[in-house]
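Of the protein chains in this complex, all but one are displayed in their positions.
So, chain A:
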Amino acid sequence: MLEFDGLRKSYGANQVLDDVGFAVRPGSMFGFCGSNGAGKTTTMRIAMGLVIPDAGEVRWQGRPLDQQTRRRVGYMPEERGLYPKMKVGEQITYFARLHGLDAAAAARASAEWVERLGLGARRGDAVEKLSLGNQQRVQLAAALVSRPEVLILDEPFSGLDPVGVDSLAEALLGQVRTGVPVVFSSHQLDLVERLCDSVGILARGRMVATGTVEELRRREAGRLLRVVVPDAAPGWAAALPGARVVSEQAGDTLLELADGADDQAVLAAALRTGRVAHFAWREPSLVELFRGAVAAPSTDEEVAA
């Protein structure tokens, strides 16, 4: 298990992280969401030892991460960083060596990753001569070249075109299949929803929701009911017991049902207005979950992972 436990950090009076914690199983992908400035980067930097937390720790296999164990972590910082004038192959070899590979193994691993990420032809070029997409691949190679046991990636998908996104996603899923826990942060929630086994939502330095996408959905599901009744008069659902109208537009009605309210009573009422075109519990998208979690400062319901 990769565990983030009780992380706290403040810069002066500004509390950036307040008791942030979640766990990632080996061989699973964890999507880390949150609005800008929520504290995602700080959390990841704490894991990499770049920021010292005021409290809490990050553990891998039950032991706190330290300088020695961190070399088994592949890291991609939010601000991409490579030596601009260094050649692609040499650069990746260098990072492999910093992670403890000997010269021969590092050269081999570098050649392998350069080839795998389709950079074979650019191996002898300086990084600054590469396109941004290719630079991103070099960055990924630098994170993967040491065969890390853990991957921590800060916004790995930002700035990639759809093809790049797909190939990066494929590479990450490949890592997950070999048993590596992968944590990545992203604003692209559809991507998180598609790739991740579990999700954490960070808002204002606090974890407002963690769990699998399914768990989060279930928490929200059973509350929103969408009924489309084209022939109904406006306000048809206003008097229904236990139901609150969230929105209503030309018969397309979104209702929030209180606990214990009878959905069949709602259906009966809908049928009384005429034809019912649609009647279903609403599956909230991650975007809606995210909005709901981030928007209201009072939603402090934390779901244990």
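Observations on the model:
Throughout what follows, a contact is a pair of C-beta atoms (placed from the backbone, for glycine too) under 8 Å apart; a residue touches a chain by one contact, two chains touch by 3 or more; residues count from 1.
One rule holds in what follows: contacts and distances are computed from a predicted model.
The protein name that UniProt records for the chain not on display, among "ABC transporter permease", "PDR/VanB family oxidoreductase", "Ubiquinone biosynthesis protein UbiU" or "Ferritin-like domain-containing protein", is "ABC transporter permease". Here the missing chain is touched by one residue of A:Arg8, A:Arg59, A:Arg123 or A:Arg147, and it is A:Arg147. Annotation: of A:Ala38, A:Val58, A:Leu101 or A:Leu286, A:Leu101 touches the absent chain (contact as defined above). Among A:Arg8, A:Arg71 or A:His187, only A:Arg71 touches the chain left out of the display.
In the full complex, chain A touches the hidden chain at residues 11, 45, 48-52, 67-68, 70-73, 75, 77, 79-86, 94-95, 97-102, 105, 142, 146-149, 174, 178-180.
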